[in-house]
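Complex shown without one protein chain; remaining protein chains in place.
So, chain A:
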Amino acid sequence: MDLVEDLAAVRRRWQEMAGTEVSPVIRAGVLASYTIDPVLPYLGTALHDAGLPASFTTGPYNQIVQQCLDDTSVMAAARPDVLVVAPRFEELGDELLTVVDAAMAAARRWGSFLVLVLPAVPEERVFGHLDDGRAAGTAATAHEVRETIRAELAGRPDAWVVDAEQAVRAAGTGKAHHPAMFKFAKIPYTEPVFAELGAALAGVLRAVHGVTPRIVVVDRESADALGEPLRWLRESGARLVFRQGQEPVAELAEAEGVPAGSAALLRLGAKPAAWRDELVRSGLLDRLPPPETPPRRARRAVQKTVSLTDFVAGLNVEVDLRPVGPDSAAKVVEVVSRAKDFTLGTGELDLAQDREVFAVHVRDKFGEYGISGAVGITGEGVVDVFSLSCVVLGKGVEDVVLQQLREKHGDIVFRHRRTAHNQITAGFLTDAGARIEEIP
């Protein structure tokens, strides 16, 4: 229960911090092939505690390449100081290296420090129990790609790597995944994984900003009981300073000739078995590997970054509009009610109203997405339902739907109501030259 309570306390603190105005020291952008928002409380509070308050811009679900290559994207507009990119094999398959290339190119253009989250090895193995014996197996392929990425980024002054596999292992593979939450909101991991990822990301950013603790202050009276942790700290290169009373850490730091932010007080819980994890999570064991260590494998030849048009074309997206029937009605209503970003904002879908409604079926090279949206049009050519699930955004699906509507119905008008979240819909329709009937 301790870990659960600790994580809940961090989330509560983050919630409270959201209501306070602090000038950010770091402006971070976060792109992932899954919903990564749950990492923000852990990363944000750790950075705040290190004296590096951060603001975050998160990109839309599974649109890393699109955000990196489109100069009008949310992330391009943000031009973050730090770009965190977290792809997974499950969503990206053999496009993963394309994602890395796009992220590196974007970070260079924006002057961002790139932190690439190495994807964890997928749990599902294509060849079952026989997967491990061949280079074509899931594990072998994943390790190959992971090490290619590590080699690509190792030694670069403007990039670092954090490993999602380590976060999954730390949480325990049996407790790391949340299939129901993934189905509902594309959140694949449980809170302990996000906590580990947040701690690791914070460790990198502390090092980048030179605030990795150089001295660790230890209360003299507790030192005898902390033999093992103190040994770990010494082995990691930390300088230990023992204090007799309650002298402020900042004063001791000054006396040692280091900035206040480079000193930290050693705080450990009551359970010795948890001390190692606590120290790792605190970042007190962090130290930079020797810079001259060469990568274990050669980098790839210089890659030409794919264009956004080529990337989307390579997805082989197929869109099919099918009339809604009894077997698809419930799913269509659910998809429309859950679409928040790409929707006309005209409210809940009532299939009893007099209009044609089509379910939008989508598939691409990664597989079948099923009913991923809906479009409804009246006999007068008024489109008052046009909703797409975030899962299929960024693939050009909306363009295909619009084209099909125009081919079949000619001059159409879109009835649109602005909501707090559907700005991209209006932007798309405007860019496409669509006629819009704005309603209050």
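We take it that contacts are C-beta pairs under 8 Å (C-beta built on N, C-alpha and C of every residue); 3 or more make two chains touch, one makes a residue touch a chain; residues count from 1.
Quick note on the criterion: contacts and distances are computed from a predicted model.
K.L.:
Can you work out the missing subunit's protein name as recorded in UniProt? Choose among "Acyl carrier protein", "Formate dehydrogenase alpha subunit", "Peptide/nickel transport system permease protein" or "ABC transporter substrate-binding protein".
P.N.:
"Acyl carrier protein"
K.L.:
Could you please point out the chain A residues that touch the chain left off the display?
P.N.:
4, 7-8, 11-12, 15, 37-38, 178-181, 183-185, 187, 191, 334, 340
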